[in-house]
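Note that one protein chain of the assembly has been removed; the remaining protein chains are unaltered in position.
Letters A, B and C mark the chains as written, and numbering starts fresh at 1 in each.
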Amino acid sequence: MNRELTKSLYRTMLLIRRTEERILEEMMKGKLASTMCHVSIGQEAVAAGTCSAMQPQDYLTSTHRGHGHFIARGGGLDRMMAELFGKETGYCKGRGGSMHITDISIGHLGANGIVGGHLGIAAGAGLWSQISKNNAVTVCFFGEGATNEGITHESVNMSALWKLPVVYVVENNHYAMSLAWERSTAQQSFIEKAKAYGIPGVDVDGQDALAVYEAASEAIDRARKGEGPTLIGAHTYRFLGHSRADPSKYRSPEEEERERARDPLTIMRTKVGSDVLSDSDVEAYEAEVKQMLDAAVKFAEDSPLAQPSTVFEDIYA
Amino acid sequence: MNRELTKSLYRTMLLIRRTEERILEEMMKGKLASTMCHVSIGQEAVAAGTCSAMQPQDYLTSTHRGHGHFIARGGGLDRMMAELFGKETGYCKGRGGSMHITDISIGHLGANGIVGGHLGIAAGAGLWSQISKNNAVTVCFFGEGATNEGITHESVNMSALWKLPVVYVVENNHYAMSLAWERSTAQQSFIEKAKAYGIPGVDVDGQDALAVYEAASEAIDRARKGEGPTLIGAHTYRFLGHSRADPSKYRSPEEEERERARDPLTIMRTKVGSDVLSDSDVEAYEAEVKQMLDAAVKFAEDSPLAQPSTVFEDIYA
Amino acid sequence: MPIMMYRDALRRALYEEMKADPSVFVLGEDIGLYGGAYAVTKGLLEEFGPDRIRDTPMSEAAIVGAAIGAAMVGGRPVAEIMYVDFMTLTMDQVVNQAAKIHFMFGGQIKVPCVIRTQQGTGRGAGAQHSQSLESWFIHTPGLKVVAPSTPADAYGLLRASIQDDNPVIFLEHKGLYAVKDEVPEEPFVTSLGVADVRRTGSDVTLISYSRTMQLALEVAAQLEQRDISVEVVDLRTLQPLDMETVLRSVEKTRRAVVLHEAVMTGGLGAEVSARITEALFHQLLSPVRRVAAADAPLPANVALEKYVVPNAEQVIRAIEETLAVKQQIAR
Partner (left out) sequence: MPIMMYRDALRRALYEEMKADPSVFVLGEDIGLYGGAYAVTKGLLEEFGPDRIRDTPMSEAAIVGAAIGAAMVGGRPVAEIMYVDFMTLTMDQVVNQAAKIHFMFGGQIKVPCVIRTQQGTGRGAGAQHSQSLESWFIHTPGLKVVAPSTPADAYGLLRASIQDDNPVIFLEHKGLYAVKDEVPEEPFVTSLGVADVRRTGSDVTLISYSRTMQLALEVAAQLEQRDISVEVVDLRTLQPLDMETVLRSVEKTRRAVVLHEAVMTGGLGAEVSARITEALFHQLLSPVRRVAAADAPLPANVALEKYVVPNAEQVIRAIEETLAVKQQIAR
């Protein structure tokens, strides 16, 4: 086991977790500029594991539930928080918010408010990599609910056909708003789903960051070698509601309790043992993360509000 | 082997073949009202085999290449020809043409000019059958090229999930205009494609009307019993170009010759032998069909042109 | 008269139509167990069961397609598309199929279905969740388009839409769901295609629909203080457009302003303006003015989005402009 990788995965997951907790806190205080905000608490291992397997030149497309991908890919907390607060200094100048957070400088091609809306974009980034031979792989995250959108099918087929360097990572948190996975499709295995496209499918435990890392590494390697896409289904769980407005009445408290017990942070500590990840490591990360978040919130608070006139800028390039 | 069925399948295929040949003839004479006309010569076994397995209360949705489905389902030649000629007496009052030929009285829910455009409609007809318990099964024909349209995926998933009484019949003629099947998807087996939806998939010889009939019967039975959809891939071939404008330069003469040798009419005669299908049977059918077509063309010719004012009718119900 | 929220009025309409007609059913994302993203269908699953209140996978095109298919063979489906922005995924089904089937198939088949969706700003929901797209639908022959501004209209027009034999695009507004107003207890149906003069006046006609009706009425009340008498017309149905009512009003006031939340260019305001001008050019004292959202995407920022959509100041300015032209210098 790679100690450094393990530590870094844990730290990333913690950073995501604490950031989202802080976002919820700030949201409660009314600090967020948009009502659209979806946290991925409970799903951190998928983002952390996958992004750790990426190289600097790689691209990533993200979803409405994209804080984890953004952070795991190395997005900065200051400008992220500023974006959520609707500030001029935010990544999108305060006009994108949580659902459209983006940083092209790290190959992040955008969170998307349309479920499935970025699937074609991922294929396109892959297509350009193939044409231009830029050696980049595009990782396309989406929820299991998005598998039923038509463009998902079109995109995966296109990538499979042309062997584009794209890796599809399904964050299967078992719900699309209120729709349980089994009420959403008659085929729940991604190994089987992948067969329709003639590509490898993987069903991986999405609460195990190392397992996700392994699966993602293999898929990214294949993609980079020109062997085409992989469809990875990562079994995870959304610990909270779909959004703040959602009391999650469509699932049982027993299920929630059972699934919350499978916390990716705990799972990793248990799995690797205190030998690899000691209490003091974790304490140090907690302290570091807290400091980063305090600084990010301060940066956001101190930043100027996006100016009204700017809403008429950048409509055209 | 069912003699009556065999004879009737052959007769239906012959009727389709001769009708389309006649349509082409009339088109050359400039008799058709629209430039949109796609014949299915070579593919008759799929329409004949499938429709023979349907019951009177069943529904069918069809494609831009829909003459075969229409005829096999029992559509009348007179009003069909009138429709193609743009006459008032046509099924669609001369405003639908070949690509939108429809007769609701036989459960035919329309040919569609949008590839994949009727896939959702088929699921909806199935949904209403399930809700209203009307005991109807909907057969949804489409080309293999249409499998890559997003709505195809959405529709099949929806039908599979809800076990709707729908049967998906892919007329895999190996080309979508110029795009060969292997340049269209990395997974060419419908058995494999069906796995993504958790439903049975079938790869059947689409040039063998009896084989198609068997596969369709089984699928329609399953659907009627509430066991959900089946995805049937019928391997066939389009003997002519995509449309009149198409010289089919994207495929080799050798391939064309090889595939044209697999004529569903010949195949059936060879398969069942002259014992079941005698020369005189065939001659009688030819004569009957010729008479029907002459009558249909005469009916169409004698019918009044659709009146200009009628183009402003039926915009709203 | 009982006071009712817009969302509850919509639910009442669904409930009554479903009770009255077993062929009516509802399908869409999260409309069952969840009760609808904007809580319109809450409780209907318990009442009517999962066959007629059908939670669908996230497959907008197939949802609309399924509604069309069911409508063609005897059902009267009401599909919900969560945001009008997602109607972009259904345009083939709506435009090439639903709108054209009756015509294209020579009148053989009817498509009696309603596509409910909601549009507009107010929640900082951003560029992909705040648009107003009625223009696309009115540009599509074969569709009817409805956009109620009050709970009573939401109720009466939804009932009429479900009873109509054509595909109806029923545009709700996310900012109206919690609005309360009187809705008569006695069941009723509000005919499609009939505009409503919500306030009579003599100086200028202010034409709007959906949520900007509130702005229109606010401005009218405000201007009354300044002795400017504004007649306010609520279009209610956008296709067919009740130009008769509009023209009757403008004939009287000889001035008109059209107000909507959709972006200006290519908006419904252009159509209404053009039609008024074509019909009443020589009676008009000043050009028809339009007040609409700026030609810009919407920021995901509650504070910023209000700079893009129309405000009272702009409406007042537009009205003042129409009034600036004195009767005597006019033809």
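As a convention for this text, a contact is a pair of C-beta atoms (placed from the backbone, for glycine too) under 8 Å apart; a residue touches a chain by one contact, two chains touch by 3 or more.
Please read all numbers here as calculations on a predicted model, not as lab measurements.
The hidden chain, counted over the whole complex, makes contact with A, B, C. Residue-wise, the contact with the chain that is not shown comes from C:Gly269, picked out of C:Gly35, C:Pro57, C:Gly269 or C:Pro310.
The residue from B:Gly42, B:Gly75, B:Gly116 or B:Pro229 that touches the chain not shown here is B:Gly116.
Annotation: of C:Leu27, C:Met72 or C:Ala127, C:Ala127 touches the absent chain (contact as defined above). Within the whole complex, the absent chain has one touching residue among A:His100, A:Arg222 or A:His235, and that is A:His100.
When the missing chain is restored to the complex, the residue among A:Thr19, A:Thr35, A:Thr63 or A:Asn157 that touches it is A:Asn157. Which of C:Glu182, C:Asp295 or C:Glu313 touches the hidden chain is settled by the complete complex: it is C:Asp295.
In the full complex, chain C touches the hidden chain at residues 85-89, 91-92, 94-96, 99-100, 103-104, 126-128, 131, 133, 135-136, 138-139, 141-142, 239, 241, 262-263, 265-271, 273-274, 277-278, 281-282, 284, 286-290, 295-297, 300, 325, 330-331. For chain B, the list of residues touching the undisplayed chain reads 33-36, 86, 94-100, 112-117, 145-146, 148-150, 176-179, 183-185, 246, 249-250, 305-306, 308, 310-312, 315.
Across the interface with the omitted chain, chain A contributes residues 59, 61, 90-96, 100, 102-104, 109-110, 112-114, 117-132, 134, 136, 138, 150-151, 154-155, 157-158, 161, 313-317.
FYI, only the chains that are shown with their structure count from here on.
For the pair chain B and chain C, the distance between mean C-alpha positions equals 40 Å. If you average the Cα atoms of chain A and of chain C, the two centres end up 36 Å apart.
Inter-chain spacing, taken between the CA centroids of chain A and chain B, is 45 Å.
Looking at chain C, one finds that residues 57, 59, 61-62 touch two or more other chains. The set of chain B residues touching two or more other chains comprises 150-151, 154, 157-158, 161.
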